[in-house]
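For subunit A:
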Amino acid sequence: MRGLIEKDLCLLLQRSRVLFVMIAIGVLLGFSTDGSFVIGYLTMICAILTVGTISYDEFDNGYPFLMTLPITKKTYVVGKYLFCMLGGLTGWLISIIIYIGCMLIKGNPVSVSVFADVFAFIPIMMLIIAVMLPMQLKFGAEKSRIVLAVAVGGIWVVWYLLMRFLPDNASISAIISGADDLTVMMLIVLICIGALAVSYPISLRIMEKKEY
Partner candidate 1 sequence: MNIILNNASMIPIYEQLVDQIKNQIIKGKLQETELLPSVRTLSATLKISSLTVKKAYDKLEEDGFVVTIHGKGTYVAATDRALAVEARRKAVEDDFAKALEKARAVGMSVEEIRQMIDILLEE
Partner candidate 2 sequence: MVSVRNLNKKYGDFSLNVTLEIPDGQITGLVGKNGAGKSTVIKSVLGLVRPDSGSVTVFGKDAFELSAEDKQKIGAALSDSGFSNYLTLGDCAKILSKMYDNFDKKLFMESCKKYGLPEGKQIKNYSTGMKAKLRVLVALSHDAKLLIMDEPTAGMDVEARNEILDIIRGYLAEREDCSVLITSHIADDLEGLCDDIYLIHQGKIMLHEDTDVILSDYGVLKADEQTFMTLDRQAVLCYKKEPYGYCCLTDQKKFYIENYPGMVIENCGIDDIILLMTGGK
């Protein structure tokens, strides 16, 4: 496991220029926007970058060799989830520092109310990981991008149709707008845990079925 994390870290650092640019853009965003957008942005970017290490494993037929190393497929999957979450969390922490830094420099007061939103990014980031990891493992870097685009489009269409044709959509939005922050939060966390609980065994199955 330690070896795998080390490998992913090395791969990520190979793209240190990309990371640097991302952080620079984050700082710019932190200055130009007042909201917590920068936090969401950097957290997601970091999660996506860490998930992207899978495509490095896959490049140049890298998997067969990887699987001869003293790891099992299970360790590989667990390692990926851990690494991506750590990556997302790191991005999240960095972005908070940037956010607070920018606020202080600009002389704006750091409002506590923002932090309620801030914590919501963690489950969302995990949700993204929960969706992207099995897709990357199953379809590979190239195809998973298409699959992801199709999936998002599909969800959007379904959502649109629901809104359009469901007669009492007013009640749904009433429920959503009527709920207090804590309930929404709990709901998001539950969805995220549920997503991970479904995503992990799927990833494991995908890996265990694979032959190289």
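For anyone wondering why these and not others, all candidates are chains of the complex that A comes from, given by their letters.
Observations on the structure shown:
Here, a contact is a pair of C-beta atoms (placed from the backbone, for glycine too) under 8 Å apart; a residue touches a chain by one contact, two chains touch by 3 or more; residues count from 1.
Values in this document were obtained by computation on a predicted structure and should not be read as measured data.
When the candidates 1 or 2 are screened for touch with subunit A in this complex, the one that qualifies is 2.
By the touch criterion given at the top, residues 2-3, 6-7, 10-11, 14, 56-57, 59-72, 75, 211-212 of subunit A touch candidate 2 in their complex.
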